[in-house]
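All protein chains but one are shown at their positions in the complex.
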Amino acid sequence: MAKVKVGVAGYGVIGQRLADGVALQGDMELVGVADVAPTLSVRALKQKGMPYKMFNVSPENKSMEEAGIPVSGSFEDLVQSVDIMLDSSPGGVGAKNKEIYKKYNKKAVFQGGEKNEVADVFFHGYANYEMGVGQQFLKLTSCNTTGLIRAVDMMDRAAGLEKVAITIIRRVADPGDYHRGLTNALQLEKAPSHQALDLMTIMPHIPCTGILVHTPVTHGHIITVLATPKKKIEKKDIWEMANEHPRIMPVRVADGFLGNASLFRYARDLGNPRGDMYEIALWEESIVKSGDDIMFAINIPQESVVIPENIDAIRAAMKMQTDRLEGVAMTNKYLNLL
Amino acid sequence: MAKVKVGVAGYGVIGQRLADGVALQGDMELVGVADVAPTLSVRALKQKGMPYKMFNVSPENKSMEEAGIPVSGSFEDLVQSVDIMLDSSPGGVGAKNKEIYKKYNKKAVFQGGEKNEVADVFFHGYANYEMGVGQQFLKLTSCNTTGLIRAVDMMDRAAGLEKVAITIIRRVADPGDYHRGLTNALQLEKAPSHQALDLMTIMPHIPCTGILVHTPVTHGHIITVLATPKKKIEKKDIWEMANEHPRIMPVRVADGFLGNASLFRYARDLGNPRGDMYEIALWEESIVKSGDDIMFAINIPQESVVIPENIDAIRAAMKMQTDRLEGVAMTNKYLNLL
Amino acid sequence: MAKVKVGVAGYGVIGQRLADGVALQGDMELVGVADVAPTLSVRALKQKGMPYKMFNVSPENKSMEEAGIPVSGSFEDLVQSVDIMLDSSPGGVGAKNKEIYKKYNKKAVFQGGEKNEVADVFFHGYANYEMGVGQQFLKLTSCNTTGLIRAVDMMDRAAGLEKVAITIIRRVADPGDYHRGLTNALQLEKAPSHQALDLMTIMPHIPCTGILVHTPVTHGHIITVLATPKKKIEKKDIWEMANEHPRIMPVRVADGFLGNASLFRYARDLGNPRGDMYEIALWEESIVKSGDDIMFAINIPQESVVIPENIDAIRAAMKMQTDRLEGVAMTNKYLNLL
Partner (left out) sequence: MAKVKVGVAGYGVIGQRLADGVALQGDMELVGVADVAPTLSVRALKQKGMPYKMFNVSPENKSMEEAGIPVSGSFEDLVQSVDIMLDSSPGGVGAKNKEIYKKYNKKAVFQGGEKNEVADVFFHGYANYEMGVGQQFLKLTSCNTTGLIRAVDMMDRAAGLEKVAITIIRRVADPGDYHRGLTNALQLEKAPSHQALDLMTIMPHIPCTGILVHTPVTHGHIITVLATPKKKIEKKDIWEMANEHPRIMPVRVADGFLGNASLFRYARDLGNPRGDMYEIALWEESIVKSGDDIMFAINIPQESVVIPENIDAIRAAMKMQTDRLEGVAMTNKYLNLL
């Protein structure tokens, strides 16, 4: 069977990881990536010997060429060569790129920074895979929502959920960011947080609300989840479910996983490229009960958590697998998520 | 009527503020404070001209005298001169000081760092004032618990509460701390947090659980509170109650109160000594409903929040007021909490 | 003698402190302050009972009035009522305000954020007071430069300086700032830093260069100064000079002054409004020699350090004192800098 041809628009924090994730899929071919300027990530690509072809989003802008980056063609060249685009352009740019995708009748997957209207379906591999099957334009949930839904969907399929309330303790910048930051301050966002609203768009049967607070760190969000199950769930049930979920990593404070920085260190020591993790982590010592409600804390590695669900989206849109569990299983296999 | 004579043990972050708070009470006399070394706070006291008399906790240790700090006597001298001691010594030292208080048959109020067994009653001015009336040894709740109980007690008296679940986003160090800190990391504590357990000690009729995460900031904790009321409460009810509570400051993101750092800045601009606030803040834009549950966020100014309840404790222990509302009202009057 | 009438444009971080500083001068009258919106600082002014009159910079913008802030008139009303304006408007706005000052033939002192061309003289109370005497428009050095020049001028007057090289370890945001920040990153600026260039504008006889690095903290810059003296200076000479300088606070690590956060804590414990300090600090344990060069570290409290030199500028411009030492001495007296 011919491999599905994939392109990536935007070679930034997310785009690089999308490209790496696609390149690992045995049934996909990464045709190339596109960007507009010789950022550090693009310079690193060159330093590595251009394992991915680079296409120029703005051919009239020659800054990449001037920096000595080999350019393989224009953005339209790339779009014409693929079956589907993963668009991780800065927020709002994807909507403009969509015109090009339509022009060449290509499929595309947009990221959380775009408006929902850009897509035919707001997608999450585990929660609503079927909705994406055969669609032309899909939009992925953002990093927090993607990770959160993994845990909520896991409980919902096991016991049914009446409602969910979350507190998001959010990292404010990525490692290396100099264009945004917070210094010695916590910042409250107006509630309910968009992640709670997004969850309800994906899972309309589960009322959800929540509060988000920004914190001055760079390595991962921590979310506390309070879920009201329809059937009784015990603490050990959550722990066992987490142990069985390919995209959830069960961890213990007692083993040295003291917080988000421990997870980043562990992923670096594992030799994962960039110290990335595809899994959310769930702490055993965080699981408590509030009456019959269940409460626990998860860690969201914001740079890489959405990669698996993006790959799922390709599978669904291209009808590579039409069944939810078959689709996510194939992604998991190639990403080594067991 | 003779003023109640008060001494303060430990002139650190809390002790200084206790001394200032007592000095503001028209019906109390601050006899003096006690410490053991010429810390920056002790040096600042001298620089200000010794508005409070200093007593030496370890008379054999002459480091204060050597640094030129005027010393008015020994710790035992201070204890003998007072009716009641506020003990803000480092955790564990209070238990040792208790022997001296017993020797001279004096009353004392301990802080959250001591074990519960040190005291006859675990005390909160608003929640269980009556329990402290006439007691010899009281222990105050810690900073987070003190602020949290203000909000929980407010709702409980209005509507009754079935249960409470909290997420504590905690500052990891005070401004000026060099002996502890966290750098670019969130740290999870084993759940349930002690604050949830402490709340149940003070308010045994309200089941409470919660998760605590340390964050690398210095100016105040943010707690999200999810409460299940027995009677229906609307968002506006919470806001109105907060507006009427003398120790809760209702704030709006829209007015510029973006987080804990805004509150510190506002208190500094108000000219409050040290930029302190006695009130917790409650954000209007944080109030949401999860089914019939109510959820919101509060800010805990960790250095100063416990001062009013400590003063309440003096009033209760010394039977200055035997009625809860009369007791807290007198504290509020002298602290200008209206 | 009639008091000199002063107005302050911009009631932000600097403007508030300028107003407080002017209000302390026995020979000046603070006519009022001007701003454009109900910021937290303006709300705090109202909460304190409007000790200073507020004038509206943009009378067509009614947001202050809508927030219940009593407004005493327009910006032009304020300008007409004063002898001299201290302009701490956001960078660039001062240049526009200058047209109003010229229209009414008033003097003005601008802050470091304006371009040098806005003023007749670039001013520092200790280094070039005489240059400001009788001038209409003065511009103050920025916070780092102001503090740095105090130390450099002190050495230069004692021993003559051949050259200076500095490393500025800069705080990236003020307490309460949410519009800028840096998270887990050091940021290098292109060298030489503007502070080195500004020093040479004020003291053209001393070649100066330097490197500036931003750090994610809020409470004060630390500058290392390496000076090449013309006459030999020993470590103890620096320490003695620092002890005698009214605007330099000599501190010791051994006494607990471990860094910028210790100084902020000390100032808070002193009861200084907002925890401010007018003095730079100089650490005894930082003084070392590199051959005949002398090297040491100073702390710059960025929010308040420029206040004394601004007051000096009023004295010079208004010819209240025409002699340098008489001018700064009068400022020091009223600011209690001994």
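Letters are used for the chains, namely A, B and C, taken in the order the chains are written, and counting of residues starts over at 1 for each.
FYI, a residue touches a chain if its C-beta (ideal position, glycine included) is under 8 Å from a C-beta of that chain, and two chains touch if they have at least 3 such contacts.
The model shown is predicted, which means the values in this text are computed figures rather than measured ones.
Student: For the chain that was dropped from the view, give me its touching partners among the shown chains.
Tutor: Per the touch rule above, the missing chain touches A, B, C.
Student: In the whole complex, not just what's shown, which of C:234, C:285 or C:323 touches the removed chain?
Tutor: Answering carefully, the residue with contact to the hidden chain is C:285.
Student: From the listed residues C:16, C:56, C:184 or C:310, report the one that touches the chain absent from this view.
Tutor: C:184
Student: Just name the one of C:115, C:163 or C:319 that touches the chain not displayed here.
Tutor: Hidden-chain contact among the options goes to C:163.
Student: Of the listed residues C:100, C:131 or C:213, which contacts the missing chain in the full complex?
Tutor: The one listed residue touching the chain not shown is C:213.
Student: Identify the residues of chain A touching the omitted chain, counting contacts across the whole complex.
Tutor: 16, 38-41, 43-45, 47-48, 67, 175-178, 183-184, 219, 255-259, 261-262, 264-266, 268-271, 273-275
Student: Considering the entire assembly, which residues of chain C contact the chain that has been omitted?
Tutor: The list for chain C reads 162-165, 167, 169, 184-192, 207-211, 213-220, 222, 224, 226, 228, 253, 258-261, 283, 285-291, 293, 295-297.
Student: Using the touch rule from the top, list residues of chain B that touch the missing partner.
Tutor: 172-173, 175-178, 180-185, 187, 216-218
In this text, only the chains that are shown with their structure count from here on.
Student: Please compute the C-alpha centroid of chain A, do the same for chain C, then give the distance between them in whole Å.
Tutor: 47
Student: Just give me the whole-number Å value for how far the CA centre of chain A lies from that of chain B.
Tutor: 42
Student: CA centre of chain B versus CA centre of chain C: separation in Å?
Tutor: 36
Student: By the touch rule stated above, which residues of chain A touch at least two different other chains?
Tutor: Those would be 184-185, 187, 216-218.
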